[in-house]
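What you see is the complex with one protein chain gone and the rest in place.
The block that comes next holds subunit A.
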Amino acid sequence: MAQPGLDKRTQTKVEDQSSLKGTLASVFLLGFFLIITWVGVFLLFVNRF
């Protein structure tokens, strides 16, 4: 049975203080940087040797 009042919950989004999603994003960025630089020099190697 529909209870109209229940649909109107206020959407206060509480972020979990223990969230480490920024850390996850940071280590991924770090990983991509390592891969990009490595591949860059690898291509130089392939072209030269």
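Here, contacts are C-beta pairs under 8 Å (C-beta built on N, C-alpha and C of every residue); 3 or more make two chains touch, one makes a residue touch a chain; residues count from 1.
Here is the rule we use: contacts and distances are computed from a predicted model.
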Discussion item. Not counting the visible chains, the remaining one has a UniProt entry; which protein name from "Transporter", "Cytochrome c oxidase subunit 1", "Energy-coupling factor transport system ATP-binding protein" or "Heme exporter protein B" does it give?
Written reply: "Cytochrome c oxidase subunit 1"
Fill in: Hidden partner interface residues of subunit A, rising order
15, 17-23, 25-27, 30, 33-34, 37-38, 41-42, 44-45, 48-49
